[in-house]
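Encoded as structure tokens, here's the structure I'll be asking about.
Apart from one protein chain that is not included, each protein chain of the complex appears where it belongs.
And now, chain A:
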Amino acid sequence: MTVTDELVSYEDALATYDPVMGLEVHVELGTRTKMFCGCSTELGAEPNSQTCPTCLGLPGSLPVVNAVGVESAIKIGLALNCDIAEWCRFARKNYFYPDMPKNFQTSQYDEPIAFNGHLDVALEDGEIFRVQIERAHMEEDTGKSTHVGGATGRIHGASHSLLDYNRAGIPLIEIVTKPIEGAGARSPEVAKAYVAELRELIRALGVSDARMEMGQMRCDVNLSLRPHGREKFGTRSETKNVNSLRSVERAARFEIQRHAAVLNGGGTIVQETRHFHEEDGSTTSGRIKEEAEDYRYFPEPDLVPVAPARAWVEELRAGLPELPRVRRERLRTDWGISDHEMQSALNAGAIDLIVATIEAGAPADQARKWWMGELARRSNEDGVELAALPITSGQVARVCALVADGKLNDKLARQVIEGVLAGEGDPDAVVAGRGLAVVSDEGALGTAVDEAIAGNPGIADKIRSGKVAAAGALVGAVMKATRGQADAGRVRELILEKLGAEG
């Protein structure tokens, strides 16, 4: 580690400096076709099978704007409380990269479709922080490079690169905040909460699944420090492609500590892009921006201006769904949980899943218990988002129903969930397949209880004499004998009944 890579403690950094952040989030829209051609956006196809002259940038090809892409952009803009441009153009952002077929990206420059908005985000303790939105604009994604032969998968040291243009031209919306000031020590938390809130919003609008682990939502964290009391912003670093909520928080935190160390040591921050490393939460230097890159923007002459009719914009505004924060507050009250619990559900991406499970018939506390307990643990372990686990809200609801009917106890239900996740089929199929049903045959249960009483005469006597609490030991014995498949409540009833005690 070089001197500049040493960190000062987070508390010390905040004692001296005031962080200023800028967050740039790219969202891949879930349109059926690409932004400027009719190619499919389906993921996982053979490389370069979803391409045409336009998204390959072949000589002579021309773009045509995807109307659904524009509609999605306007919806996002409206939900972010932005003004929607009455007239705006696309622009060419000129730079060279082999996975960009035209060597310019069709984007928007000084005429974004949406601008001047804000998003209120809820912090863990329920406090609301308002993040100002600079703009949201439309652009296209690039292709994907795979560098072969190098040690790190990076281009350095690679013998050759493979290019897949299936992603080239997929619609992107870039959402840029104004400088986020005044969050102080809570800056990393604000960054995380903002991205989480934005993700919920995008999903609520139905314009994208916004799955960060699949690159459908990507965040750049720009951060600078200034000494307390100073107006002028410090030099910023730009940490690129931070692709999980936790990473957004960690990256901001790391950069605060790193910047502080550099500044305390009398150094200056270099304006550069930085890479974030999931393993240890650090960032390392990427490309140094010796001079601001000159993209030579100019209005895209191959496309006509976008001029959304006001009536259409108002129609879209009227059709916006309930905003996630408002909806969450409603659900929080319905479910009777704290701000903190709700925030955890949000961060876990569990809210819609819980709602769907409740809609499928499960009680709210049960639905929440499974998604925030067993399933959240699994999603963390497997490193996949909750929604990506191979279990549906309907299946979870079915497990809840089996428990409510006394067909499963908690322990067995856990095993059923495990079975569903392992691909053994629906809950009922797992129950049948693993033979997990609670022993509810009164005769068999009666026999087991009789055996337990006979085998533990001392305990039985205690119960007979009124020490009902001792029944637990006999219940345990019965459960052991039935390999956990008995309904513990019913077993207890039977024991008390047979020993003439009052429960």
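One rule holds in what follows: contacts are C-beta pairs under 8 Å (C-beta built on N, C-alpha and C of every residue); 3 or more make two chains touch, one makes a residue touch a chain; residues count from 1.
The definition used in the following text is that contacts and distances are computed from a predicted model.
Per the UniProt record, the absent chain's protein name among "Glutamyl-tRNA(Gln) amidotransferase subunit A", "Thiosulfate reductase cytochrome B subunit", "Arginine transporter ATP-binding subunit" or "Ion-translocating oxidoreductase complex subunit D" is "Glutamyl-tRNA(Gln) amidotransferase subunit A".
The residue touching the chain not shown here, chosen from A:Gly60, A:Gly229, A:Gly266 or A:Gly443, is A:Gly60.
Only one of the listed residues, A:Leu303, A:Leu421 or A:Leu496, touches the absent chain: A:Leu303. For the chain left out of this panel, the touching residue among A:Ala45, A:Leu163 or A:Val355 is A:Leu163.
Interface residues of chain A facing the missing partner chain: 53, 56-65, 92, 94, 96, 98, 101-104, 161, 163, 292, 294, 296-298, 301-304.
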